[in-house]
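Read the structure below first, then the notes.
Omission of a single protein chain aside, the complex is shown with its protein chains in their original locations.
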Amino acid sequence: MIRVEFLGPIQKAPLELEITNLSELATLLQADKELSKWLTNCAVAVNDTLVSSLEVSLKDGDKVSLLPPVCGG
Amino acid sequence: MIRVEFLGPIQKAPLELEITNLSELATLLQADKELSKWLTNCAVAVNDTLVSSLEVSLKDGDKVSLLPPVCGG
Amino acid sequence: MLYLYNGALDVPKILKEWYEQEAASNYGAYIPFVGTVRSEDGIEGLSFDIYEPILESWFRSWQERAKAKGAVIKMAHSRGDVMLHESSYIAAVFSPKRRVALEFIDTFVEDFKTSAPIWKYDLKNGQRVYALERSTAIQGSGILANKIL
Partner (left out) sequence: MLYLYNGALDVPKILKEWYEQEAASNYGAYIPFVGTVRSEDGIEGLSFDIYEPILESWFRSWQERAKAKGAVIKMAHSRGDVMLHESSYIAAVFSPKRRVALEFIDTFVEDFKTSAPIWKYDLKNGQRVYALERSTAIQGSGILANKIL
């Protein structure tokens, strides 16, 4: 099971998904009308490390986080 | 009378001179063995305003200051 | 050397504590940057969400960059609401010489603005409104929008 968390202003409860890589996650999330507006400007972290491509495989217990645009300070 | 002051580390008492411009002052100070080492790296102010050439005339009561290399902070 | 507080920062206290922490470390330059909530567009204040695990790893990478230059970096940030004219952010660099500190505080603060996982909301008419138009997508954003073949 992979846990997917939506951080900051994305008002969406975490998902528990049976997926094996980020491409599968992309396919699922792109089908979600409410989420699709966030996908173009969200960064992605796997187990709290930012990743820069979808070529990442996932294993049971991994956590994926979506980080929308930031503005600290 | 023109008062000439030597600031910071220059160990020299002020001078009171009868001169009418900075060129005359340069001639006088260049003749002073002890001072001549300072002249190449001193800035010059007339009445507390820095000047950038010797083409400055002086009138009675003016103050000329010599400012050696600085290091605040 | 990363300090998170609920609500506004006590700026004089933090600046004093950091100064005293490094009082005997032989750093010649100490440069804090203090960010304060400005009155703008009728807001009553700002509010912040922080994702701490990634903030901590991002900050650790900057501690290593500081160390490589013989410097130290410290940072404080608010969680939750910070009202007008209160402060929400302090970053500070200590280094032996001034050039390193002057350059480091600038690059640190700029990277903080575009990389630190902190989300800002305007407090306005009792609402908490995400400040999307002032926010920056983290480098590498958008991969989940890629067309899957």
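For reference, chains read A, B and C in written order, and residue numbers begin at 1 within each chain.
Heads up, the rule we're going with is that contacts are C-beta pairs under 8 Å (C-beta built on N, C-alpha and C of every residue); 3 or more make two chains touch, one makes a residue touch a chain.
Quick caveat: nothing in here was measured; it's all calculated off a predicted structure.
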Neighbouring shown chains of the undisplayed chain, as defined at the top: B, C
Residue ranges of chain C at the interface with the undisplayed chain: 11-12, 15-16, 19-20, 23-24, 26-39, 85, 96, 98, 101-102, 105-106, 109, 113
Positions on chain B contacted by the hidden chain, ascending: 7-9, 22-23, 25-27, 29-30, 36, 39-45, 48-54, 65-73
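The working rule: only the chains that are shown with their structure count from here on.
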Inter-centroid spacing, chain B versus chain A (mean Cα positions, whole Å): 71
Chain B-chain C separation of Cα centroids, rounded to whole Å: 50
Two or more partner chains touched - positions in chain C: none
Interface hub residues of chain B, defined as touching at least two other chains: none
